[in-house]
Every structure is written in C-alpha cells, then in structure tokens.
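As you look at this complex, bear in mind that one protein chain is not there, while each of the others sits in place.
Note that the chains take the letters A, B and C in the order they are written out, and that residue 1 is the start of every chain.
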Amino acid sequence: MQIENQFGKIKTVSEAMEYVKDGMTLMIAGFGGVGSSCTLINEIIKKNVKDLTVISIDAGDPDVGPDHIIQNLQVKKLITSHIGATPTTGKLMNEGKLEVEFSPQGTLSERIRAGGVGLGGILTDVGVNTLVEEGKQKIEVGGTTYLLETPLRADVAILYAKKADAFGNLVYDKTARGLNPLMAMAAEVSIVDAEEIVPIGAIDPEDVITPGAFVDIIVHGGGKFKWGWQ
Amino acid sequence: MQIENQFGKIKTVSEAMEYVKDGMTLMIAGFGGVGSSCTLINEIIKKNVKDLTVISIDAGDPDVGPDHIIQNLQVKKLITSHIGATPTTGKLMNEGKLEVEFSPQGTLSERIRAGGVGLGGILTDVGVNTLVEEGKQKIEVGGTTYLLETPLRADVAILYAKKADAFGNLVYDKTARGLNPLMAMAAEVSIVDAEEIVPIGAIDPEDVITPGAFVDIIVHGGGKFKWGWQ
Amino acid sequence: MGMAVKEKMAKRAAEEINNGDIVNLGFGIPQKAIQYIPEGKTVFFHAENGVLGAGQSPEKGKEDENLVDAGCVPITAVPGASYFDSANSFAIVRSGKLDITIMGGLEVSEKGDLANWIVPGAIVPGMGGAMDLAKKTKKVIIIMTHTDKKGNPKIKKECSLPLTAPNCVSLIITDLAVISVEKKGLVLKEIFDTTTVEEVKEKTAADLIIEEPVKVISYE
Partner (left out) sequence: MGMAVKEKMAKRAAEEINNGDIVNLGFGIPQKAIQYIPEGKTVFFHAENGVLGAGQSPEKGKEDENLVDAGCVPITAVPGASYFDSANSFAIVRSGKLDITIMGGLEVSEKGDLANWIVPGAIVPGMGGAMDLAKKTKKVIIIMTHTDKKGNPKIKKECSLPLTAPNCVSLIITDLAVISVEKKGLVLKEIFDTTTVEEVKEKTAADLIIEEPVKVISYE
C-alpha cells in the first residue's frame, strides 16, 4: 500500500542518515538492544561518523545495541547507567579511550525527559551521599537535600517503534518502549525506525504513546537483531 | 458479573469517603469538570468536611467540578491555574475567605507529577520575570535562569476513569485524561471512580495508562454531570 | 457591510499558519481562525487539556462529554489525533514543538512583552496555560483591539500590567493593523483598508518603524 507522505516525514534510510554527523550528540533508544533500531545502528557503523557523544540507558549487549558503535571507536563520550553486559565498553573506558558518565537509571530517564519537556532540571535524592553527587549542586527543599540533575538533549535520536503513521504518531511494543518516548522528545531530530508505517487515521488516538509533534523522520529499516537467547 | 476483589481495593462510595477528612489536602482531578468524579464531589459536599486545601487545574465550571465544594465554604486554600469560569471562587478570594495560589498550567502539571514520581522539584523558565517568581528560588543552569518549583502531593486524590481492573490499572477516555494520571501518582490515597470495573486481565497491558501500583481505592459512583452545553 | 472586524483579524491570523503546523488557539476571536485555514492545509490544533488534532464542533446531539477543548466545549478529533495527560500536553508546548499560538492581549510592549492575564479591577482569573504558551511557543500571535474601551493605546513602550511573559510576541494583529515585533523594534507591516498609517501611529504609544509601502488589507 502506498502511504500518503503529506508531511514529508517518511524518508529512506540513507536520507535519514544525512542527519547523523561527526561530533554530534546521539541518543540511542532501547534497553539492552530491545527497542533499538538494528538498521540505523548498522548504518551508523557503516557511515563511520566519529567523536560522537552517545546517550543510552546501557551499552547494549555484546551482540546487539550501541556497543557495536562503541567497539568501532566512534564514540568519545557515553552517558549511561550500565555497561556491565559489554566487556569492550568497560575496557575502552579503563584504557582512557572512552569517557563514561554514569547516571542512576531513574535519574537518567528523568534527565532525558526534562530535556524533552523543556525543563531546566530536576531535583532527586537518589545518589545523595554517593559518588553520584560529585560536582552537582545540592538544594534543600522541605528539609530534604536533593541533587540538581541537569537535562539531556541530543542532536539526533534513533529509536524503534512498532507502528508510525505519516504524522509520526507512534505505538511501541511491550518492553520495547523504555526510553524511546523520552528520547523522541529530547532530540532536535528524532528518527524512528518503524516496523510498520500506516496512513494518518489508522492509529486510534488513545493508542498513541508519542504524538507526531515529536517525530521528524520515519523510516522502515527492516533489520532484525539476533538475540543472545535465540 | 461478580468481580473478584483479590486486593481489597474495590470499595463502596461510603467506605471510600472515610478517607476524606477535615483539614486534609485533596486533589480533584478533571479539567472544567471533564474527568472529575461527579459522585465523589457530591459526597464530599454531603459530608461537609472543612478546611480543605484543594489542588485542581481549575475551579471547574459553575455547573460542575470543584467549584461546588468551594461554594459550600469547605476550602481554605486552592492551588490552581484558573478560576475564571466560576464567579463564586473569585468572589470568595476577593473577600479574603479563600486563599488562592496560582501556578501556570504546565507548571502545575509538572509540580503534581514531581510529587507523584518522587522528585524534589523541577526547574522551569515559565514565569520568570512575572509575578509567578515571587518567593521562589532562582537557579541558573547553562546560562538560563529558572524558577525552582516545588512538588505537590495530597492526602487524597479523587478521579474519574473509564475503566479499572481489580488491581487498579486504569484506562481513561479521550480528553477526560488530563491531570488524572498525575494525581493518581501524587496522593497517599487515590480514589478512582470508574465507569466500569473489570476483572484482572481484562485490560490489555498496552492500554493501561495508570498502573495499579498507584491506585488504592476503586468505586463505581455512577453519577453524571449535567453539562453547560447540554 | 463587509466582513466583521473580528472575522478579519481571525482570517489574517489564519494566513500565518502553514501546512503541518501545530497550533494552539485561545478562546474567543483566536478560535475563529480555524474557519479560515485554506483547503488542503493539514493543521494540528492542540488543546492544552490533552489533545493534538482537535477538530470542528460535533453535530448537535452527537457531542461526547469526554471530548472537549480547553474551554470545555465539545469537539471532534481529526485523523492523526492523539490524547495525552496534562504533563505531556505542556511537554509539547515547553519543548518548543508548538509552531503557533494565537491569543488575546491586554498590552504588548515595544520589546514584545505580553500582558494578558490580569484585567485591572476585575477578579483575577488565573493565567491558565497562557504563561506556558506565551513563553514557549515558536510564534506568538496576539489578536486584540488597537486601543482599550476608553481609547487608550494597548501597544506601549512598556507594559503597565503584570506580564504574562517577557519578550515573547512575534506578531500583533489589531482591528487596525498588523505589526511585527522585530529586533529593531515594532514594524508596521499592514493596515486594514478602514484606517490610515497616521491613525495607527496616533493610536500606538510606542515607536513604529514604517517601511513604505505599507500593505493595505482588503477582505471581501
């Protein structure tokens, strides 16, 4: 079926890749690769852009996810909560070849959300009196001490969705939601790899998780990860 | 059909009303009455609890919503964004019989969300260099000045939902969503007036807007507002 | 008699809207703009209570009590619409994804400061979503009468009323003229065919930059 592309958001993968450039800040959605776009990750490796700052909840898995971009030495800085599943990432960090900034996972989610919804930061007591508080402003509210955590934004976010319509309304699938709706909001250009692209009106307004306002580019990648358990 | 009440959350309206007490902070969900629980508002008027601090996005409409509780002189303080549709509320404010704290609507939503998700506050530049900044801490992040807006929580929240299962998973209806999911998170006791109560498993996990973790009491009120346009 | 002046202002405002734009309309005259969107343009109207893709009023008797705009008036939803909670609704606003907001005004200053939430002497209604919208929308268009009921200018060097947001207005559409707020100052772009440049200058309490020829708007 031919989908009417009335907002010009539906593009080819190579058109979308024009937005991915050296030195940029890139959000890679997904959790251990679940909810990541296999096609766009592979294309970024193929394009071999360098000096990226990557924001992702983890480094993925040795088999899937952002780790492959890191292994390929395209990343200078990683902002994440966990790299334990990917030995290469930790090795590069210890060798001084990769800067890693750790945020507690809930804090990382809220920092990305804050960037996405236009807040200047959030206060949380998670991390108070731990290494996480280093270099952060402490603020007292109602007798409790909080850390001021700053918002995160990116030039480009890449994410997987189950379904997108031509306006960019998105539906995710089960636990492949994760950070995806937050990163869609937090990037100058959000690129969605949709398993299925449907015409305007084909998604019930109640089912929309990410309104099309937050989506700039829609591609159909079609790539599939090979999972560890397969 | 008899619904199995395996978590004891399904109660009668009068059982639910035992949680509503003099002097408490009460969140009333809805937007101009849409998404408010007609039954619970009427019961609060009937119970005539006093000295309430009410948090609601507006004072409702002269015909529906929180305004009736305010008219009945049960409220000492209202935290809201708009009272323009209800002459009584403004009159009581001007006579000094009601304290009103105004927050910009988006800020109010984020303050309630912050209370709900356990944050110590949020930074926003909405309201900077206006009356809204009075008495608030100003914080500089990345060269921009933000107001520190504090979280809001309540003892009890009352809200309408289209559907609830026995665990309290909630589905809303169109624009009757509003602040409801945020208030459900932000109260010690959240009381949901569900149009329909269904057994566990009857709601698709993708359709759940408020997970049952945030819902304490489920009633079926059955009351219906008479709308201005009717 | 031609088109009523309120309609003219709404029609002129509608001309600012592009295909695919995300637009929030204030109550009253701004809402009339919806009728002047040309065929073929798909515009997503945002209502801050929680819908993107607000459509026309339903037929009488077909109203849905749970589908209303921010004025609690029954609406419909267009294809491609979505519903969300209030936090996500203002996420669209605060993140700068809203292309245009059209709202009323009490005063606009030379620098584009807006005052529209406290009416002097009246009951304070609260700012609702106006501060968020004025501060964060890409293009803020104010529709208002050029002067108040007593004939005092509403476009001034400085606002005397409490601000809704500083330095936020892009375009002012009055019953007399269209004035754009630019870095160099207020630029008189267009006048309606019912007035003159002189009258507009006289009724404006701020400097107006006039780049001749000023376009004259004539609506049938």
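What we mean here is this: a contact is a pair of C-beta atoms (placed from the backbone, for glycine too) under 8 Å apart; a residue touches a chain by one contact, two chains touch by 3 or more.
Quantities reported herein were computed from a predicted structural model and do not represent experimental measurements.
Of the chains displayed, those contacted by the omitted chain across the entire assembly are A, B. Taking the complete complex into account, A:87 is the one of A:8, A:23 or A:87 that touches the chain left out.
Against the chain not shown here, subunit B presents residues 6-8, 116-119, 165-167, 169, 185, 200-201, 203, 205-206, 208, 211-214.
Against the chain not shown here, subunit A presents residues 31-35, 57-58, 61, 80-85, 87, 90-91, 93-94, 100, 102, 104-110, 112-113, 124-132, 162, 172-182, 209, 225, 227-230.
One rule holds for everything that comes next: only the chains that are shown with their structure count from here on.
When C-beta pairs in contact are tallied for every pair of chains, the largest tally goes to B-C.
Taking each chain's centre as the average of its CA atoms, subunit A and subunit C sit 35 Å apart.
Centroids of subunit A and subunit B (each the mean of its C-alpha atoms) stand 32 Å apart. Shown for subunit B are the residues that touch two or more other chains, namely 110, 124-125, 174. Among the residues of subunit C, those touching two or more other chains are numbered 51, 77, 83-84, 87, 90, 93-94, 136.
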